[in-house]
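Below is one structure, written out as structure tokens, with a few remarks after it.
For this view, one protein chain was removed and the others were kept in their places.
Take a look at chain A:
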């Protein structure tokens, strides 16, 4: 029971990361009265990310200072519906954000758009290869929106975030030096690409010799000075090598802080509160709309009811699903019957990599950015014959390095002992002599990969933790093994002194310990059929029309790319529907 009820707002936003900041900005421009609630600390570039304190590998990268604290919020994990799920007690596999800016503070900034075929994957597979190739329990779905429809909104996000890159396809015309396999774009990137590190040049040369099409990875690390749509300024990246897992001290990495929040905070009709965790979205008696949210205010120790006309769920994919389940908005998914929608189609990211060591090459790995590097998309979703290869999916293949931090980014040749004199000798000999080629690939959703409420474990407010059921499947392992073979060919052509590969193989089990990616998607997926999606194609809840759910929870299966480009584009797509269609006449839009 809430101990206090506050005056009503037009809009309440749950979570102040990328999507919360975008929604806040655009709806504040509409003149609406908005409150954003963020469970974590307030954070700004100064003092929170300032020089030199942010250059602390132990504090930020190893002990996860900017990330979610499991003591406050976590989930449980199991491999299949028969197992007992156990809590994700400390972080490893994925690192959800916490605090103003969310994971948009400590992300790398690799900023992608999905391929055109990825938005309509089920249709594409059926039309091109026949429905027979889809494994029985793989729940392939279309997004209900096309590349053409999303294009202006993806462009808007890239313009706000200030992405550095080289277009490969502008309105159907292939551009030299860009990605020839990308969906057509309307404009060039706002900034030219970052400078390449030498390792990525070597990779690009080797790939070019094999007939592939290397291009610079689109990046949310500024390559030049830039002023965005909201008047926010970015300055060129320092290649500081402390990007992923850190806030940027240099106003160079696109984040909600750098691109949106300082402009948003000046608006009189926008306010936000940190250390306020939303516990539940409250529903009206008829269940068809939400009346607002109940949150726990850590500043005062109170439970507060915040009434609002519009509730925007911007809490990161996993927390979005958890909140919907706790608030009983939408029918929970049941993997036994395949019925229900909330929690359906959770999926993750399939990655692998090959490391190469060169005795006579010095790479200065500490000269790095979160997202520079060279990529090929020759083995992407649209380029693979799924019928012939026997799997559905694809990867981009990339080389570049994010930093040379010695605790976590020290790669040693195979056969090096884990400790002792041999280890010490090897760190002196091999530090900075290594490069690595990675594959970053799709991951399909299956009948049993899903999210629901855990029957046993509770959070600090006494609410059930969310339970994740997930394991790797044959289709996706075949995909990554295919990439291994392609990458090893390129790697061997580079004549390294030593080489080692790490890819999931037959029987690989999902392991929550090593970091893999914070690209958790699905669970509140978008679509055009309320039986198989929790939100419609505008990201509006089918059940409560004034509840809109942003973020990668909308993806029906994972794309082969990092999610945030699409997450940002979807937010602007939803905003257009909200502004033009919903606000003048609030109702279910489909």
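Keep in mind that, in the parts below, a residue touches a chain if its C-beta (ideal position, glycine included) is under 8 Å from a C-beta of that chain, and two chains touch if they have at least 3 such contacts; residues count from 1.
The rule is simple: contacts and distances are computed from a predicted model.
Asker: One chain is missing here; what is its name in UniProt, given the choices "Gluconate 2-dehydrogenase subunit 3", "Multiple sugar transport system substrate-binding protein", "Putative circularly permuted ATP-grasp superfamily protein" or "Heme exporter protein B"?
Answerer: Looking only at the record, the undisplayed chain corresponds to "Gluconate 2-dehydrogenase subunit 3".
Asker: Could you tell me which of A:188, A:425 or A:529 touches the chain that is not displayed?
Answerer: A:425
Asker: Of the residues listed, A:131, A:210 or A:362, which one is in contact with the missing chain?
Answerer: Result: among the candidates, A:362 touches the missing chain.
Asker: So which of A:26, A:57, A:118 or A:244 would be touching the chain we can't see?
Answerer: If we include the chain that is not displayed, A:57 is the one touching it.
Asker: Please identify, in ascending order, the residues of chain A that touch the omitted chain?
Answerer: Looking at chain A, the ones touching the missing chain are residues 51-53, 55-58, 62-64, 69-71, 74, 77-79, 84, 86-90, 92, 194-198, 201, 236, 238-242, 249, 360-362, 364, 366-367, 372, 404-407, 410, 418-421, 423-425, 427-428, 431-432, 456-458, 509-513.
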